[in-house]
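Only one protein chain is missing from this complex, and each of the others stays in its spot.
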Amino acid sequence: MIEQLRQTCRRLLEEAKVNVIIGYGQSSADGPAFPIFITKPEQVDKLVWNDKCYANLTTYLTRNDVKALGKPAIIVKGCDERALVVLQQESQINREALYVIGVACDGVGNPRAAKCLVCDVHRPRFADEVVGDTAATDAGGGRYLELGEFLKKSPAERMTYWMEELSRCVKCYACREVCPLCYCNRCIVDKNRPTVIDTSATLKGNLAWQIVRAFHLAGRCVSCGECVRACPAGINLALLNLTLARAAEEHFQYRAGIDPQKTPIIGSYSLEDKEEFIL
Amino acid sequence: MSEVITRKNLQDLVNAWISRGNTAAGPVFVKPDVCMYEKLSSGERLALDSFVHPTNSIKEFYFPRHEKIYTYRFKGQKLELDDCEPARTPQLILGARPCDAAAIAILDRVFNWDYKDKFFNLRREATTIVTLGCAEYDDNCFCTSVGLGPTAEKGSDAILLPLNDGEFEVRCLTDKGKALFAGKTQTSSQEAKPLSGPENRVDIELIVAQLEKNFEDPAWREIALRCLGCGACAYTCPTCHCFDIVDEGNAAGGARVKNWDSCQFPMFTMHASGHNPRSTQGQRQRQRIQHKFRIYREKFGETLCTGCGNCTRNCPVELGVLNTLLSLREHALRSSSEVRG
Amino acid sequence: MARIGVFICWCGENIARTVDVDQVTKEVAEIPGVRCAVNYKYVCSDPGQAMIRDRINADKLQGLVVASCSPHMHLKTFRAAAKAAGLNPYLVEMANIREHCSWVHHNRDEATAKAICLIRMAVGKVLRNRALDPIKVPLTKRALVIGAGVAGIQAALDVADAGFDVVLVERDPSVGGKMAGLSETFPTLDCSQCILTPRMVEVGQHPNITLHSYSEVESVEGYVGNFKVTVRKKARYVDIDKCTGCGDCWNKCPSKRKLSEFDYGLAPRKAIYMPFPQAVPARPVIDREACLHFIRNACGTCKKKCQADAINFADEDKLVTEEVGAVIVAAGYQLYDIAKAQKNPKYSGYGEYGYGQYKDVINSLQFERLVSASGPTGGEIKRPSDGATPKNIVFISCVGSRDNAKGISYCSKICCMYTAKHTMLYKHKVHDGTAHVFYMDIRAGGKNYEEFVRRAIEQDGAQYHRGRVSKITEEDGKLIVRGADTLAGVPVTVEADMVVLAAAMRPSDGVLELAQKLKIGYDEFGFLSESHPKLRPVETNTAGVYICGACQAPKDIPEAVAQASAAAAKVLVMFGKGELTREPEIAQVNEQLCAACYACVRTCPYNAIDKTEIRDRKGNLIKYTARVNPGLCMGCGTCVAVCPSKSVDLEGFSEQQVYEMVKNLI
Partner (left out) sequence: MSETAIFEPKIVAYVCNWCTYLGADLAGTNRLEYPSNVRIIRLPCTGRIDFNLIIKALESGADAVVVSGCHPGDCHYTVGNYHARRRWILFRELIGTLGIDMDRIHFAWISAAEGKKFQQTITEITEQTRKLGPYTAYRKLCEASI
């Protein structure tokens, strides 16, 4: 499998189909995997693929330093690929100027990451080619079980929970920077005319920030779980993203990054949208 | 002979301390898999083993992420200001890693070289730091490379060395330390075995030389490619101490506050004109390393890094100082060999 | 420090009674940035405005807050006053301390406190206002009129006579619309064609009017003053320039006879035909479905017979693009589909009246043709089934109208009148006959209308029964009309020879699609929406698009004509100016920060945001960005809410302005 992957990449570079491969590297067999950028055919042996390949590499596609390297080929798992679809819908990438190498994925992490247990995109669907195969079967659902459990708490209990979680947020913005869909040139939290969100890492500022972050991903978040993985304080941001993912699915029959043809739910509407809560 | 204290007595010590109206902090498992330095509600929450390093650092307690400098109020057309005083409540940090404790000593310099930072100093005075020698280390630790180690005493008021059966040898290093443990320890015959730290992973002197002689190292662009530009490294670093100053409030009044900031953010150097002197992540990474290993040394004779490895541990893309230094060396060797070859 | 002037109005006693204006003035003067605070009995009065102007000059004010009534009432007034004193009008804000305060609160302390807070917020806002200048938009002084019925014709002629070019688009082969097919018109009984045909001819010949008959609007781009309209000229297969309208072609056309649309199916027509003798343009058209040449390439008679060689079987649809500055929609109406066969179930039914089932149950427009001198029977009333003259005729009004069950709640307005007219025309032609009318109410509001109905009843002896008809059946050649007379409280059964149904009026087919192309609103029934029912009756919410005639609501000829002239007048008002000026309170993109996700483009209700790119002098791409078209933006700000980085902002309600107000909620 890994040989096949390296073959493909070598070919792409040799035939000058692409200028750079965005893939995974590893400094030691048992060490963690990390993103690497391969520009020469002789370097492709640095590429690895295993269950330590957490990172969603699509986040690099919107970065100027990486764009400057020329036409990229990118290695994506099924879940990462959903982000690719959203980036395409939002005209952040030109699919023609991008070579997508899908990897059939059994799941990452040992034990498996939460997202993998409910994964229903083990095989990339829109890749230019898919490498390897997996025996994993796509989950039928269960995406929102954790959320459902959480919502059994009373509103007051939820608020208390979040205050504890958010008290640890230092606003390092790792959640924002790893997110492939947080590609704004200037994040609203970095703006001060006016200051919409306090920059202070106080409960007030942290709550406002996480509300904005989650809401701006409404109908866009593909649950790749990177924000959760990146958070040094282990804050369970997934609950917020899942809330909106579930809302999108329940109210608008929409799942981000699944069907490129569907109109995104923000910036569109239906006359049938429910409104019993409106006075 | 040595002074020894049991885990139980340590916990009681903390509880007694808190009951006197003081505050205490130390490693706590906030989630089964996440250990962080947190304010302690009781000694029982204190974690003393089965972690290498908390995901944050103790700087939070003497250089908080958010601090009011002064408050302001509009009185009609006029503005009234009130200076803010930092809390002087005695504070105990128990179970700090030596690499965290060392940082406070290093930061003394920058907070006192010309302007004496009242906020830092008062908190520092009010703080007693009891470190916990490192029984284990991981691939990210490189304290030994920067002249520290698992039992380094720099910045500590006392140090605890794990003995077997959950007891700790106590070595008091300052009056604060002595005062804290006075009458709390038993003299015992057993002494802690010397603790081993990570082998020397990178030659800092070579790094410094390299940093000095080529500022415009092309390596930076390549190294920084995978850096996402978040502040996880800086904010969990015991020695990073940059801050931003903003006003927050409404038409009635508000406060001028000091918030952590990071040189890894593009906004850090963004000019009002829109021009950014550090426009690429490579330049920003270079700044961070240059500052830690060259600039701070030149100015204060200390390296602004304690090798705690938090930057790598918390980096979403496995970068961090150590890996950056290693790739720097790798590039240096490669290019020199290229020159030779 | 900013220099803001605050003017607090007593509004006589209206505000001063409940709000302590002196207290307010005192406290407001203390707000940071406020240079002067004064109160006055009527700030909107001339002396009041004079005071504002003086203060602007005396204190070199940089912004104003007028605390008085609703901005909907006087913002324009005070902005004008500021302008007169050389202060940019957009540096004026209002605090509504009357409608929102003194009039709805009785407790003086509370009202006073609230007034102060409202002013504080307004001051906060105005500190962030920016001086704005009206946006100037180039203007093409050329109008498009869609639909050439009486309304379209009137509008087109008015604009053309004023000396501006008009493009007139008509879907049918001839102009004239429904009115061309009417017999005589109420309440004067003058012949419809006699008054309309001259105007049709005028339209056809007017030097300023470009007529596209047998054409439809394909697409509309652009915005007020600068519309690009693509018109589909449907293939006619007859070259109207060569054709002389001699008639050889249709006289010789052998095709199986199709029913005439103009006569609503009461008479046949050929495959090549002229809708009616007075058609404009007086040129025939070939109906592909009926033409043997197209069906089985079997015929070419018309082509052979045509000495002008005007027949062109190879003819195709053509698309022509017209640039216009304004659009008048006069798309007209159609009748409610009463047949059992239902095209649009929501708006059809009444199978119980047997329309389409019994030959002699016809609708009102068909009756118009029957009594029209130019009609299939030359104006003699002969029933369709056997050509016999009906001695007993029943008219049923409100067929479809005022009937929620059938999907239409409104009154079609003209049926009462034309039904009365029908009874008269009938009586004038069939002296020994009886006309029965079943009606719900008689609505005869209008000049000489009531008198007209009275005449029908009193002089021409029409039998009016107040009640609805439940069912119509046919028994040995008679139509049995079962109804009730609710006034007499008795069931009424009439043995009729013919029944005429006054079907409801509905907007004609395709109006919805047209509205969507023009981005104008329409109501639940598909009638086009005016932007204000009282004060802007012919404008729409899309600048530069106007509506008139029955596509806006059911109306009779004089109303349609009046509205058409009104629409024309609106267009002329616009054309009277050198260029267009528009409110500058619109959205603007910070193109440097825009990440080009184009959520705003997707969101904008007016398609006013374009995807565009920034290139350097050499033409290298620097970045993609969204850009607002100031000619199209209406300033709703929906784009601002969906922009994650707030790289698009709304002048007049900018993020800074709004947040400054929130900051002042103290």
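For reference, chains read A, B and C in written order, and residue numbers begin at 1 within each chain.
Basically, a residue touches a chain if its C-beta (ideal position, glycine included) is under 8 Å from a C-beta of that chain, and two chains touch if they have at least 3 such contacts.
Here the structure is a predicted model, which means the values were calculated and not measured.
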Which displayed chains the unshown chain touches: A, B, C
Candidates C:371, C:567, C:589 or C:650 - the one touching the absent chain: C:650
Touch list for chain B against the chain that is not drawn: 64-66, 68, 250
Touch list for chain C against the chain that is not drawn: 70-72, 96, 98-101, 103-107, 110-111, 113-114, 117-118, 121, 519, 521, 524, 541, 585, 603, 605-606, 634-638, 640-642, 650, 652-653, 658-659, 661-663, 665-666
Interface residues of chain A (partner: the chain not displayed): 147, 150-151, 153-163, 167, 188, 196-197, 201-204, 207-208, 211-212, 214-215, 218-219, 239-240, 243-244, 246-248, 251-252, 265-271, 273-275, 277-279
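Methods note: only the chains that are shown with their structure count from here on.
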Chain pair bearing the highest count of C-beta contacts: A-B
For chain B paired with chain C, centre-to-centre distance based on mean C-alpha positions, whole Å: 71
Centroid spacing, where centroids are CA-atom means, of chain A and chain C in whole angstrom: 49
Between chain A and chain B, centroid-to-centroid distance (C-alpha), Å: 30
Per-residue overlap in chain B, given as positions that touch at least 2 other chains: none
Multi-partner residues of chain C (each touching 2 or more other chains): 592
Residue ranges of chain B in contact with chain A within the complex: 30-31, 33-34, 36, 38, 55-56, 65-66, 139, 221-222, 224-226, 228-232, 234-236, 244, 246, 248, 257, 259-260, 262, 265, 267, 280-282, 314, 316-319, 323
Chain C contact footprint on chain A (complex, rising order): 90-92, 183-188, 191, 193-196, 216, 263-264, 266-268
Sites on chain C touched by chain A in the complex: 592-600, 602-603, 611, 624, 642, 644-647, 655-656, 659-660
